[in-house]
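With one protein chain held back, the other chains of the complex are shown just where they sit.
A, B and C label the chains in the order they appear, each numbered from 1.
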Amino acid sequence: MATITQRPRARDLGIRIGPLTPGEHNAITDVAGVRVGHVTLNSGEGPLRIGHGPVRTGVTAIVPPGDDWYAEPVEAGQFVFNGAGTTVGLSLIDEFGRIETPVMLTNTLSVGTVYEGVVRYMVERIFAPRGSVPWFSPVVGETSDAYLNDIGGLHVRAEHAMEAIRVAAAGPVEEGCVGGGMGMGAFGFKGGIGTSSRMVELGGESSVVGALVQSNFGGRLTIDGVPFHDLQAPARQDALGASIMMIVATDLPLSNRLLARVAKRATLGMARTGSTGGHGSGDYVIAFSTTYRSPAAKRAARQALADNEGTLDVVFQAAADATEEAILNSMFRAETVIGRDGNMRAALPLDVVEERLRRAGRL
Amino acid sequence: MATITQRPRARDLGIRIGPLTPGEHNAITDVAGVRVGHVTLNSGEGPLRIGHGPVRTGVTAIVPPGDDWYAEPVEAGQFVFNGAGTTVGLSLIDEFGRIETPVMLTNTLSVGTVYEGVVRYMVERIFAPRGSVPWFSPVVGETSDAYLNDIGGLHVRAEHAMEAIRVAAAGPVEEGCVGGGMGMGAFGFKGGIGTSSRMVELGGESSVVGALVQSNFGGRLTIDGVPFHDLQAPARQDALGASIMMIVATDLPLSNRLLARVAKRATLGMARTGSTGGHGSGDYVIAFSTTYRSPAAKRAARQALADNEGTLDVVFQAAADATEEAILNSMFRAETVIGRDGNMRAALPLDVVEERLRRAGRL
Amino acid sequence: MATITQRPRARDLGIRIGPLTPGEHNAITDVAGVRVGHVTLNSGEGPLRIGHGPVRTGVTAIVPPGDDWYAEPVEAGQFVFNGAGTTVGLSLIDEFGRIETPVMLTNTLSVGTVYEGVVRYMVERIFAPRGSVPWFSPVVGETSDAYLNDIGGLHVRAEHAMEAIRVAAAGPVEEGCVGGGMGMGAFGFKGGIGTSSRMVELGGESSVVGALVQSNFGGRLTIDGVPFHDLQAPARQDALGASIMMIVATDLPLSNRLLARVAKRATLGMARTGSTGGHGSGDYVIAFSTTYRSPAAKRAARQALADNEGTLDVVFQAAADATEEAILNSMFRAETVIGRDGNMRAALPLDVVEERLRRAGRL
Partner (left out) sequence: MATITQRPRARDLGIRIGPLTPGEHNAITDVAGVRVGHVTLNSGEGPLRIGHGPVRTGVTAIVPPGDDWYAEPVEAGQFVFNGAGTTVGLSLIDEFGRIETPVMLTNTLSVGTVYEGVVRYMVERIFAPRGSVPWFSPVVGETSDAYLNDIGGLHVRAEHAMEAIRVAAAGPVEEGCVGGGMGMGAFGFKGGIGTSSRMVELGGESSVVGALVQSNFGGRLTIDGVPFHDLQAPARQDALGASIMMIVATDLPLSNRLLARVAKRATLGMARTGSTGGHGSGDYVIAFSTTYRSPAAKRAARQALADNEGTLDVVFQAAADATEEAILNSMFRAETVIGRDGNMRAALPLDVVEERLRRAGRL
């Protein structure tokens, strides 16, 4: 585990993205039953020796409610803004509208071992006790940490993925240089894991939309509308990998079609941080609903949506804003990391950020 | 034709969107051979009498090079951010990677008559002289002007579409309350037609990316990162229609696949103006290349793209930035319009814009 | 109206496609509330004089239940096997999962006038009485009758589309050389409109899946597995247009996602008639459910699908089989037509068909 840093989150600095209020932890775990677990691998330094290190990587599990995700899948939708990556599990989301495993985030080349870990976890815990194993479809997303990490060393093993699922917990979520985000960078600075949430009201009921990102992308950094691209390291350092995974969860009863619509809006938040959707940046959004498949849940919101799908507008706003703030948090909370070959991703200089936002009248 | 106003374009005020330089006219017509024509219908006032007016509508033609678009189609790609509309011609763009007619913009319910106009124009000019008529696929986009216009009156006739093609010209493009944009509104203000362009260099050759929009959408207005949503009229006035058509043209030799990628990046510019992708907002992007199907053209850029598709990054930047500036221009150039039932779309108050941008250090 | 022919339908000859039983009329109108109307234009002969004829065309309306399709839309899904055409209304089906107008079939270049007809019909009947007109999204499909018809003459006018909606009726459906199918050909023979249906049981309830096609495509004709391509006219005659529109309706409570899945299976029936998905053949499927948006309807089937989506398998079978039989009916019922310039589409020689099927043991 990375040390828990004292660096503030965006909101601690006074930044307010959009008009809506965050949930209790301002995290994806504000959606009841959703848990997050990280396993962080951080060891070695000096020159890259493929297979030996240095190691700056990990795996993050976003775990839907319950413990038999196959028997009780969550409804899901997805959107690929830029398919320059190798995320697994998207075709089942489109076809069956569901996710039947935890959603895992790791580095690009470790998708296979993490997939194996999900399979082994579910075979051992869910299927072996019953004596029969069906096919199922793990969801594993990735971005590349090749700039800091010995990515070819495949240091994330199946056991790490199983451990990330096992340790997943509700409540506050560690951000920055943790889990799948350990070796990631954004806009030339250190990126990684970030999360945020928004409360919305539909049909008189209060619901929540949460986002969690693994940020590793580029563009021209913009914070709450204020430009910071002059501070960015030269773009060449991003060349080996630059992507973002965006996970949106909600307790609103949204179908596959509506979740795919919500997923698209996450990219609006991504855009507002300055992304230009770089060629090699695999930008994926996966959205899921914890209540859609329980017809008795959230009846008022269900009715409101059936009566007027336009009530989704506040949900779209929530998804865009929570994603934007999650990206900021992934950078605000991340500390400077030096990886293989001395490659460095510096922490975003928050004093400069604060001063410039203040000068622009944004704080 | 609407009166040419003296209101400035965004760049006249000193606004600079992104790092790239516009082309000669800062318009989609900077792409050699591309022409734009408007027919504007603006008559009557007072209460709505369906079929009689008031009329606040029109049609805009974006005409690819040459005059036999069927024999010499342009390569094309598209992206639907929100399919809440009725744009025609998208499936052929996906399947054949081409556009074989002018690209038309009008109001939602006039798609049919404009389609008929394109057919009649091409039958008369191209096919009848040869004595045989094949099937072909007109491209007609739309947004709804129901808030200001007698949209049910179908005042745009086939003849108007034919006239818009006929008058299409190179050079500066009229913006604001013209053509298909006559009755449109954006962010509660008057919107309509806007355009912009960016020069890019690939393979040592200078090329251009141009955007033209018909803006009719909403969200929380943001100009160059500075918020203006407090000035917006209450959202309810947008309820009857809120969408955006974005057309991107380039003389870069981009295939269908690359144009679809470019089209996606136009939505990044849309996002930065404050769109939250409203439920009822049909947000479509159509992109075309004037050179891809001429193998002898733009050889150096062609080679640069084949060697490293990542050279597209500057094109993505150009598409996002030109679209953002085109949206601003559509509002900057538009004057206040009062339509049916006294419904009003006020011109964006540019004095407030200027002062606030200056205070935020953006001018 | 074309003369009602005495030619038999496929089933009259003893052909049985698949294991399921057709509904009462073996037609899309077996789905309660669904009506079909044709307007057939058939006049003139001799050489093509563009704008004058000969005229071999028309328009067909498939009308969902009720008479305010905007206030009470049907749930819908779609699949484009080959986008070589210009069908309108698909993006709204994907985005909103609904159809809010009749579904119209006509020739390719008349999409615009038919679109206008739908708009005028709905403005006059639905919106004008209320004094306000929203935007809405007509669904108009097409195939090309350029081989027989003066397609460039745009003989189908808005009034014809309005009339097709007006005359739409439940019960038996006229097939062959009627409506949009008047000038169409399939596999070198005369094609046009055909329909069929299948009864299915889900959750103990009996439901129906109906298909209607406008056949104008090619390949190597196969009837119930038996090859007939040796009888086909040389392929060149198909060059000017070759496509198929497939409409599937059901009273099963299927969501947009499930309807899109059902739509894909219609192409399996198309494949079994010998299609090879020709380059220029625009092959589109549109599927809709008349009950999905009425939560109180079809509760048992709804529960069966929620419990196990695999119960769809019989629906997939029904969609494939009904589409295959609808295609056969479109050819079985069509009579020989001579069109412009003496171009001829001969009726499928049913005596040869019967004898060969008998020899192959299929009758």
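General remarks:
Just so it is clear, a residue touches a chain if its C-beta (ideal position, glycine included) is under 8 Å from a C-beta of that chain, and two chains touch if they have at least 3 such contacts.
This is a predicted model, so every value here is computed, not measured.
Which of C:Phe81, C:Phe96, C:Phe187 or C:Phe332 touches the hidden chain is settled by the complete complex: it is C:Phe81. Contact with the chain not shown here comes from a single listed residue; of A:Gly44, A:Gly89 or A:Gly339, that residue is A:Gly89. Of the candidate positions B:Glu95, B:Glu142, B:Asp283 or B:Asp313, contact with the unshown chain belongs to B:Glu95. Across A:Gly152, A:Gly171, A:Gly342 or A:Gly361, the residue that sits in touch with the chain not pictured is A:Gly152. Residue-level contact of chain C with the missing chain is found at 18-19, 81-82, 220, 222, 224-227, 239, 261, 264-265, 267-268, 271-272, 275-280, 309-310, 312-313, 316-317, 320, 359-361. As for the chain not pictured, it touches chain A at residues 48, 50-51, 80, 82-92, 94-96, 107-109, 111-120, 123, 127-128, 131-138, 142, 144, 146, 150-152, 154, 158, 240-241, 282, 284.
Panel shows chain B; residues 95-97, 255-257, 261, 293, 295, 306, 309 of it touch the chain omitted from the view.
Keep in mind that, in the parts below, only the chains that are shown with their structure count from here on.
Relative to chain A, the most remote chain by averaged C-alpha coordinates is C. Per the C-alpha superposition, chain A sits rotated 180 degrees relative to chain C, a value rounded to a multiple of 5.
Between the Cα centres of chain B and chain C there is a gap of 35 Å.
Centre-to-centre, using mean CA coordinates, chain A is 45 Å away from chain C. Chain centres here are Cα means. That of chain A falls 34 Å from that of chain B. Residues of chain A in contact with two or more other chains: 261, 309.
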